[in-house]
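Presented below is the structure to which this report refers.
In this view, the complex is presented without one of its protein chains, the others remaining in place.
Let's look at chain A:
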Amino acid sequence: MPSNANRQFLDFEKPVKDLIDEIENTKNRQEKTNIDMSDMIQRLEQNIIEKRKDITKDLTSWQRVQLSRHPDRPYTLKYITKMTENFVELFGDRNVKDDKAMVGGFASLNGETVMMIGQQKGINTKMRQLRNFGMANPEGYRKALRLMRLAEKFNKPIITLIDTPGAFPGLEAEERGQGEAIARNIYEMIRLKVPVICVIIGEGASGGAMGIGVGDKVFMMENTWYTVISPESCSSILWRSWDKKEIAAEQLRLTADKMLGFGLIDGIIPEPVGGAHWDYDEAAQKLKDFLIPVLQEQKQKTAEQRVSERIEKFGKMGFWDEV
């Protein structure tokens, strides 16, 4: 987690930045003048929490999208290391290569072995390139499927953490069958005999997200989005301009509360006040606390029950008229 001095701020987070600056100034003054200002500092720190709550109370859909992409936001491996023990990362699709945009491996969650899988974004320029900005290639999806099958073989539940701006639209990706890889994952995930829990922890863009997003339960964290296309691309296609992303975000109803209202997800996982980027430990703890009872509940079912309920769950989604 970045120290306050190294934090990055979105436009609408500016009031919090001002308060943080004020604390720094007060601390400096305290040092120079040797006058005890701890009361004031404490009050300012309390104000920060209030302000964080305040600015995220009534966010627009687009601001929610911005928060999901916050440069300080924790990514998959951060959650895995903070909420599990004994994580053993497993690499490669046994076919082409290891896709660094998709990570996974066995870990102990609350003392029980689970398979953790998710897209991984980079934390700095160099890592962002290595991780391909969280955009997996076909081998990433096939690596994910390999790990899911491994979990199924040893009867371990699967937890996927989704955070991607989309599957990578590249030349080699097409050569190696990006569409087929995602299609295969969706098909196989519906049939998995073990519990599958999916969580959108950041961006949930279209097929790239759904390629690891078919589960018994699908949840979204508070400041995330999940829909059929990114607001930018939607704007460029339907409005024929890149400038309507805010409107597109609104029209797509891509936020967690809307998705829950539609019955397309099963719940919303709370984040620290102001967003997961303010406190990684707390964010991971909240996710862990949420997942443990869900996992216990899912373990009660038989394999056949799980598969038929999954098919039924997604089978009900959609709206139409019958005339």
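Here is the rule we go by: a contact is a pair of C-beta atoms (placed from the backbone, for glycine too) under 8 Å apart; a residue touches a chain by one contact, two chains touch by 3 or more; residues count from 1.
The rule is simple: contacts and distances are computed from a predicted model.
Only one of "Phosphate transport system permease protein", "Acetyl-coenzyme A carboxylase carboxyl transferase subunit beta", "tRNA N6-adenosine threonylcarbamoyltransferase" or "Peptidoglycan glycosyltransferase" fits the UniProt record of the hidden chain, and that name is "Acetyl-coenzyme A carboxylase carboxyl transferase subunit beta". Within the full complex, the residue among A:N47, A:T81, A:N110 or A:S236 touching the omitted chain is A:S236. The chain that is not drawn here is touched, among residues A:E180, A:D243, A:D281 or A:E297, by A:E180. The set of chain A residues touching the chain not shown comprises 167-171, 173-180, 182-184, 186-187, 190-191, 206-207, 210-211, 214, 226-229, 234, 236-240, 248, 251-254, 259, 262, 264, 307, 310-311, 314-315, 317-323.
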